[in-house]
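Working notes for the structure below.
The complex appears here minus one protein chain, its other protein chains still in place.
So, subunit A:
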Amino acid sequence: MTTYVLRRIGVGVGLVLLVLTLIFLALHLVPGDPAMLLLSQGDGGSATPDAVARVREQLGLDQPLLTQYWQFLSGALTGDLGESFRNGQAVSEAIGERLPRTLELVGLATLIAVVVGVPWGALAARRGGWFDSVTSVLTSIGVALPVFVFGALLVLLFSLKLGLLPAGGFTEWGDDPARHAQLLVMPAIALAVGFASTVARMTRSAVLEMLHQDWVRTARSLGLSRRTVFRKYVLRNSLNPVVTTVGIGVGTLLGSTVLVERVFSYPGLSSLLVDAVTARDYPVVQGVVITIAVLFVSINIIVDVLYGVLDPRVRR
């Protein structure tokens, strides 16, 4: 087992290094000069070539690519991700600020998705009939509806029409907990809708499959009530594939936050990445991508290890 885990971690480290190299090359190959951008925000006031050259020198962009790569790599390996070109903030500090916000959003969305999706799917499978049909239609819509469309609809209804919630923005928890929560509700729901629908559909089909198992019939024939059989055996056994779906879904959610953070002006990790790409803020882009890569690889390792624990066959 130890060898298995070590092997998985080894592969993971290799993957992160690969991502690190790819992102470095991709950034430097894409057209666009961070120095010129810094001096030409929006339009007008075009910078002189001298000024651009000076900024390039300041940012170390006049160094050969290999030198820049080595500086980036050695920095990253020692935990120094550099400083933002735009505001001089340490990249690790920026990520430290933004990552918890995005994780909070994703965490809440996942919670909503599971709390709503699992009982809903289970109920649809158990009750069948019209409820099942309605569920099928609603979850199809939920899966198909782009998050930004749903987000915009939420803003239209709850902020602009009803005036119940702020349309977007961010307040630190410590400053104003109530407003912090208010600002979190709509983005989290927008993010959760598609995910909850997927979870509901997965739960429904898993439960249906279990209900037709021979051992369910056996349990009933032994005199156990329908309710007990459902709760103790059917639901519990149905949850395995659901857990996998949730695991994969969290990764997808991280991607969806890009749009949600934009619609709600939520300053999380995704919006940091988008702004940094637009500004060719190399250190920030690299730092965020590495963070996401490490997160993904870690989740994968954990899932793989869990599989290994559950099913010794995969360790080979």
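We take it that contacts are C-beta pairs under 8 Å (C-beta built on N, C-alpha and C of every residue); 3 or more make two chains touch, one makes a residue touch a chain; residues count from 1.
As a convention for this text, contacts and distances are computed from a predicted model.
For the omitted chain of this complex, the UniProt record lists the protein as "ABC-type transport system substrate-binding protein", which is one of "Cation/acetate symporter", "Nitrogen regulatory protein P-II", "TolB-like translocation protein" or "ABC-type transport system substrate-binding protein".
The chain omitted from view is touched by exactly one of A:L20, A:A76, A:L108 or A:V147, namely A:L108. For the chain missing from the display, the contacting residue among A:G60, A:P100 or A:G128 is A:P100, taking the whole complex into account. As for the chain not pictured, it touches subunit A at residues 30-34, 36-51, 54-55, 58, 86-89, 93-94, 96-98, 100, 103-104, 107-108, 111, 152, 155, 159-160, 163-182, 184-185, 262-265, 267, 271-272, 275, 278-280.
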